[in-house]
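And then subunit A:
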Amino acid sequence: MTSALLYAFAGVALCGIGLFGFLRLQHLLRKLMAFNLIGSGVFLIMVGLAQRNGQPDPVPQALVLTGIVVAIAATALAVVLIRRYYHLSGQTTLAEPARENVRPKARAVNREGAPE
Partner candidate 1 sequence: MNLSVLMPVFALMTSLLASVVLFALPEKGHRLRTIINLAAAILKIALVGVMIWGVAQGCKYEAAFTMLPGVEFVLRADALSMLFAGLSALLWLLTTIYAVGYLEDSPNRSRFFGFFSLCVASTMGIALAGNLFTFFLFYEMLTLSTYPLVVHRGTTKALRAGRNYIIYTLTGGAVLLFAIAWLHGLVGDLRFQEGGYFSDIAPSMRGPLAIIFVLMMVGLGVKAALVPFHGWLPQAMVAPAPVSALLHAVAVVKAGAFGIIRVVFEIYGLEAAKDMGLLAGLSVVAAFTIIYGSTRALYQVDLKRRLAFSTVSQVSYIVLGLCLLGPVGVAGGLVHLVHQGIMKITLFFCAGNYAETLGVHRIDELDGAGKRMPGTSVAFTLGAFGMIGAPPLAGFITKWTMGSGALAVGMDWVVAVLVISSLLNAAYFLPILHRLWFAEQCEPWPHERRWGRLETSAWLLWPPLITAALMLVAGLIANLPFSPLSWAELIVAREVAL
Partner candidate 2 sequence: MTLWLMAGLLFTPLAWAVLTLLLDFSKGRVVTWLGILVQVLVSLGLWAAVASDGEFLYLLGGWQAPMGIELRVDGLAVTFVLLTALVAAACGWHASIYLDPDKPWNRYFWPLFWFLWAGLNAVWLGGDLFNVYVGLELISLAAVGLVALGGQADALRAAIRYLMAALLGSLAYLLGVALIYGQFGTLSLAGVTDLVSNGGAQSNLTFPLILMLLGLALKTALFPMHGWLPPAHGIAKSPVSALLSALVVKASFYIAARLWLDLGGDLGGYALAQLIGVLGSLAVIWGSWLAFRQAKLKQVVAYSSVAQIGYLFLLFPLTWGVTDAISQQAQQGITLQVVSHALAKAAMFLAAGNLIMSVGSNRVDALAGVSRFLPFSLFSFGLAGVSLMGLPPTGGFAAKWLLLQASLASGQWWWLGVLLAGGLLSAAYVFRVYRASFIEATDTDQFYHPSRSLEVIPMILALLSLGLGLVAEPVLSVMSLPFEGAGS
Partner candidate 3 sequence: MFASNLLLLLAIILPLASLLLALRPDWQQAYRYCLPVLPLPALLAGLTLGPDASLELPGLLLGGLWGLNELRQVFLVLTATLWLAAGVFAVGYLKVHYLRRFCVFWTLTLAGNLGLVIAQDVASFYSFFALMTFAGYGLVVHEGSKEANRAGRVYLAMAVAGEMAILTGLLMAVQQADSGLLADLPAAVAQADRRWLIMFLLLAGFGVKAGLPLLHFWLPLAHPVAPTPASAVLSGAMIKAGLLGWLVTLPFGEVSLPGWGNVLVILGAVGSLGGAVLGVRHRRPKAVLAYSSISQMGLMTLMVGAALANAEYAGPLFAVIGLYVLHHGLAKGSLFLSTAMALPAGRSGQWLLWVLVALPGLSLSGLPYTSGAASKLAMKELLKPENFEFALAPYLPALMSAGAVATMLLVWRFLWVQRTAVGTGNNPVFMWLGWGLATISSLVLFWFLPWPREASVPGWPGSMVHSAWSLVWPILLATIISAVAWRSVKQR
């Protein structure tokens, strides 16, 4: 029983570190890494806690697998977005640029009214 608790506590620690990193770090990639850390922590807790009186319990294993798949998909999407964002605005953090970016539009009518 103690080994299960050990895994759980490790998971909790991982979540703590990840959460701290997520909130503190400004650089987007670092934030993403922190997010993955929290994810692994949660999966560790899930595996650690899910002992059904001694025998290994198949359900949490399946859940963790699905969780990992979802986490990977989310991370891939995040990386693509960050790369595109860096390409467009040269920014690597979410900070608003200094000037208000709504220029009074002169030319053709744009669907969104946002500068083309």
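Worth pointing out:
Here, a contact is a pair of C-beta atoms (placed from the backbone, for glycine too) under 8 Å apart; a residue touches a chain by one contact, two chains touch by 3 or more; residues count from 1.
If you want to know what made the cut, all candidates are chains of the complex that A comes from, given by their letters.
Keep in mind that this is a model prediction, so the values were computed, not measured.
One candidate among 1, 2 or 3 touches subunit A in this complex; it is 2, while the rest do not. By the touch criterion given at the top, residues 8, 15, 22, 28, 31, 35, 38-39, 42, 45-46, 49-50, 52, 57, 59-60, 63, 66-67, 70, 73-74, 77-78, 81-82, 84-85, 88-89, 91, 94, 96, 101-102, 104-105, 109, 111-115 of subunit A touch candidate 2 in their complex.
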